[in-house]
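Of the protein chains in this complex, one is absent; all others appear in place.
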Amino acid sequence: MSTFGTAFRVTTYGESHCKSVGCIIDGVPPGLALSEADIQTQLTRRRPGQSKLTTPRDEKDRVTIQSGCEFGHTLGTPICLTVQNQDQRPHDYSETDLYPRPSHADWTYLQKYGVKASSGGGRSSARETIGRVAAGAVAEKYLAEAHGIEIVAFVSSVGAIGMDAFDGDDAALQALLGRITRAEVDATPVRCPDAAASERMQAEILACSEAKNSTGGTVTCVVRNVPAGLGEPCFDKLEARLAHAMLSIPATKGFEVGSGFRGTQLRGSEHNDAFVRDGRGGLRTASNHSGGIQGGISNGEHIYFRVAFKPPATISQDQRTATYAGEDGTLAARGRHDPCVVPRAVPIVEAMAALVVMDALLVQNGRSATRALLKPVPAELKGIKPI
Amino acid sequence: MSTFGTAFRVTTYGESHCKSVGCIIDGVPPGLALSEADIQTQLTRRRPGQSKLTTPRDEKDRVTIQSGCEFGHTLGTPICLTVQNQDQRPHDYSETDLYPRPSHADWTYLQKYGVKASSGGGRSSARETIGRVAAGAVAEKYLAEAHGIEIVAFVSSVGAIGMDAFDGDDAALQALLGRITRAEVDATPVRCPDAAASERMQAEILACSEAKNSTGGTVTCVVRNVPAGLGEPCFDKLEARLAHAMLSIPATKGFEVGSGFRGTQLRGSEHNDAFVRDGRGGLRTASNHSGGIQGGISNGEHIYFRVAFKPPATISQDQRTATYAGEDGTLAARGRHDPCVVPRAVPIVEAMAALVVMDALLVQNGRSATRALLKPVPAELKGIKPI
Amino acid sequence: MSTFGTAFRVTTYGESHCKSVGCIIDGVPPGLALSEADIQTQLTRRRPGQSKLTTPRDEKDRVTIQSGCEFGHTLGTPICLTVQNQDQRPHDYSETDLYPRPSHADWTYLQKYGVKASSGGGRSSARETIGRVAAGAVAEKYLAEAHGIEIVAFVSSVGAIGMDAFDGDDAALQALLGRITRAEVDATPVRCPDAAASERMQAEILACSEAKNSTGGTVTCVVRNVPAGLGEPCFDKLEARLAHAMLSIPATKGFEVGSGFRGTQLRGSEHNDAFVRDGRGGLRTASNHSGGIQGGISNGEHIYFRVAFKPPATISQDQRTATYAGEDGTLAARGRHDPCVVPRAVPIVEAMAALVVMDALLVQNGRSATRALLKPVPAELKGIKPI
Partner (left out) sequence: MSTFGTAFRVTTYGESHCKSVGCIIDGVPPGLALSEADIQTQLTRRRPGQSKLTTPRDEKDRVTIQSGCEFGHTLGTPICLTVQNQDQRPHDYSETDLYPRPSHADWTYLQKYGVKASSGGGRSSARETIGRVAAGAVAEKYLAEAHGIEIVAFVSSVGAIGMDAFDGDDAALQALLGRITRAEVDATPVRCPDAAASERMQAEILACSEAKNSTGGTVTCVVRNVPAGLGEPCFDKLEARLAHAMLSIPATKGFEVGSGFRGTQLRGSEHNDAFVRDGRGGLRTASNHSGGIQGGISNGEHIYFRVAFKPPATISQDQRTATYAGEDGTLAARGRHDPCVVPRAVPIVEAMAALVVMDALLVQNGRSATRALLKPVPAELKGIKPI
């Protein structure tokens, strides 16, 4: 449905041609300093028309806090965030209404709901992600202030063009994940922090655009400074919630955490992350194939994962396909469309990561605080062999 | 937490050294013929000791239906399924209790819960999956009887050894997905339906075992005959729930649906699945890069996806690591362990897929049946342009 | 939290002094004819200033459908409904800010959230109920169209003044429950369908108002034409969900269904509702002490229940109490306040009843439709003894 999370719960609403889009966030900690500017930054990064690489429609997308704040702080009550739609009328019939767009949601939405929204795919519209990004910004505000958590996503590939850092050099990748900032990511329009690769990616996207075609890509995301202990086995392991979150973003086809698919080719002796002293009286791991999660629970290392985005289904070239009525024909798409979604997907991936971590944090904090009032446990349960 | 699903809900319990493991399934349709034998088949496929490729411990794992059935049929009330543990006592201290196993859950469970189960990783034990497999068998029974749904998973790679079918020949892959059966899968101990690859995989696993090491792999799964319309946008898109389900299985590191990561390298014109007549008055797609899901909703084509499993963390060779107390040392693991989990993971992947589809089906059936009592909608909403 | 329901889910937001109040409704069946006028009727019945019995502030409360509808019909996607607040600024400090109002939510909200909204009780404001009433109107629209379900609530007592119909004459009560309409209820400003009692209630409310005091009362509600089979044992029995719903309305202190507290004084032989033929080949009950629910499941008879509302905490006379800082003093409340909430509570009770029934209907429809595809069960399970 339209709600994500358990303790920090986001419910989104809105499609392309209705009055507004947005969300209600329930479970926000009270007393958090929050203004519309805190939220607008990520919405602006998400919106189309930022560069020649993305669709030129300027959606504006100004957010309004409807509730849950006073004097610039959260009250702990639900926060409703809204963004007006510019084009609010159900659109007129056009030739394209005859055809369900191939690999788009038009046909399945009609199968599921039995009605056809004028936008075709209803909530599969990219505008649905506005509510997510707005909610994610609120979660991020808390995570940064309370724990210094940093979430940075970036484009790691466009079509077949990848970053050099990902060519098997794990040390280089880990170094990048440890230091990368949003400012670096935004330094190029394609949002890839590898300047050389970024140039090639940009050329590829423009080539697709000129060919009235589209291309896919991947987004990599790192979450730094997450406390150990987050994630709820067995079904709500942290990676399971992250996978759920990422595959709920339109156009995604895959998710991998830590060593991911590549790690399946390693042997255990290579893959295992040995423990070493962390210099603060505890442990950390020498390597990070685990991607910051062991047994579904954060271990305090950087959490990192990669998300696959398919090439956008809506392309401007003619496509042979069939009408709703089953007649063969050629769909000639009109309008300008994103030839590649990954640059704009960056803040969406960050937002969903923030929602997952924030929710896990609230639940674990409830457990820890509740547990803190109990008497100490016997030595057998303390995890330290008595000598 | 330990519950999965909304309308068809499974709650599992149990760890390695407690009295039993199992689950409660809530929301099972009443009137379904169900016996313990229906459930045992998949549990037997899951259990260790099936071949020289897996751990030789014979866990037996006989399931008992505690409730929710009479006269061989479900009552619609919760079904509790239990399997006794053979080794029920918290184990004695050993040298390994000094060390959190690298890349295992020992250390994070202790961080999260503040207590250390004698099994170390608590619910991260593979025995936790018994409840899932048992519950999945119940879902499968319904899906097969009511819709002819077939769910077949198989090992698609072990370490660097993949199936020929996956070497870029999409037509061959699709043909395999359309016809493969569990009998074919079980024809080799490694559960890979490609005989030549299976031989090489088997050799690789034995080599790992001899080297006191372990290896990863991937499992591919197809779900056939799923009706169009399943999946709940936006956050519970069918692929999002599948990703969640799969990443909740121990040792998983990645998930991809349809064209997956490889599809990110295609252009839209190649990737889009054109519509064609299905011969029954409706539409289907000519290709299936979508993996049977568009916009988060099943489109009636085969749903297929691939899951990455890391090499098992517990290996029999010595590992340099640190103790809980932060002292450097060498962990010498003992006992026999699975050098590769993917053969046994096959029924677990099938079970989780069944749970996701069953849940989505109940929710969509509720919508459809509820909607059926309303008057017809205006022409503008019917998705067919009036001419 | 702020979400109610499982399959038909309402999430509300907003407090007294924020920009707007409203809700997101998820799970609305697609294809339902719906306009703002359908929703406005109940909002108008809820709003203050309708008569001299209620607070004279005219809040207007015009609802806007933000999403989820096109061409006057629902799309099956989330429907966001909003109502602008007239007074949107956090109010200025006044003497009353020194004191937590006795029996109001000011003090507990501060204890819970650690911040004090300028409205004091935050979401305990009566304005929070706007989202509920709006959502309930959508549910009612479906229930009426698809099943002819009628939901009518009315004031059954004000202070010590009750309706004659409730003086132990069960037959008269049942007759009333079977025929009463909203038009009859709205015939008097106090919304009591007993003309004589209504006069006395009105006088009592005015007396309270003149005495700068307040009074409590009860609202009785009947739901007619509910199909048998709704309600989800064991924890979501229909009466349990109704009780939850009603006690979530501000100022409520009690709930009873069917014979309620009075029925505890009967013997089983008097209380049991014998079965008789219903004239359509099935069964119904000769009496209805059960209130239309047996074992947590609707039996097809009228569902009826009664809700207790305490006297409003905010009164205009001086009260001896203590400041937040713990100093004894006298709180002199200002402004005009409702001396009795029950007339305005009528549409709120109806709305919450609609939400409960709608949610239960969707879940049961999912079960029934899912079950319908299975083979017939053995005779032993059919509930009819083979002869």
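A, B and C label the chains in the order they appear, each numbered from 1.
Everything that follows uses one rule, which is that contacts are C-beta pairs under 8 Å (C-beta built on N, C-alpha and C of every residue); 3 or more make two chains touch, one makes a residue touch a chain.
Keep in mind it's a predicted model, so treat the numbers as computed, not measured.
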Full-complex contact with the absent chain, from C:V115, C:A137 or C:A153: C:V115
Contact with the hidden chain (one of B:S35, B:Q66, B:Q86 or B:T181): B:Q66
Sole contact to the chain not displayed, among B:M1, B:A160, B:A286 or B:L373: B:M1
Contact set of subunit A toward the excluded chain (per top definition): 6-7, 27, 29-33, 70-73, 75-77, 142, 145-147, 233, 361-363, 365-371, 373-378, 380-381
Footprint left on subunit B by the chain that the document does not show: 1-3, 9, 11-15, 17-22, 24, 26-27, 30-31, 64-71, 73-80, 82, 90, 112-115, 117-118, 122-123
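One rule holds for everything that comes next: only the chains that are shown with their structure count from here on.
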From subunit C, the most remote chain by mean C-alpha position: B
CA centroid of subunit A to CA centroid of subunit C, Å: 39
Centre-of-Cα separation between subunit C and subunit B, whole angstrom: 44
Chain centre separation in whole Å, for subunit B relative to subunit A (CA means): 24
Where subunit A touches two or more other chains at once, by residue number: 1-3, 12, 90, 112-115, 117-118, 122-123
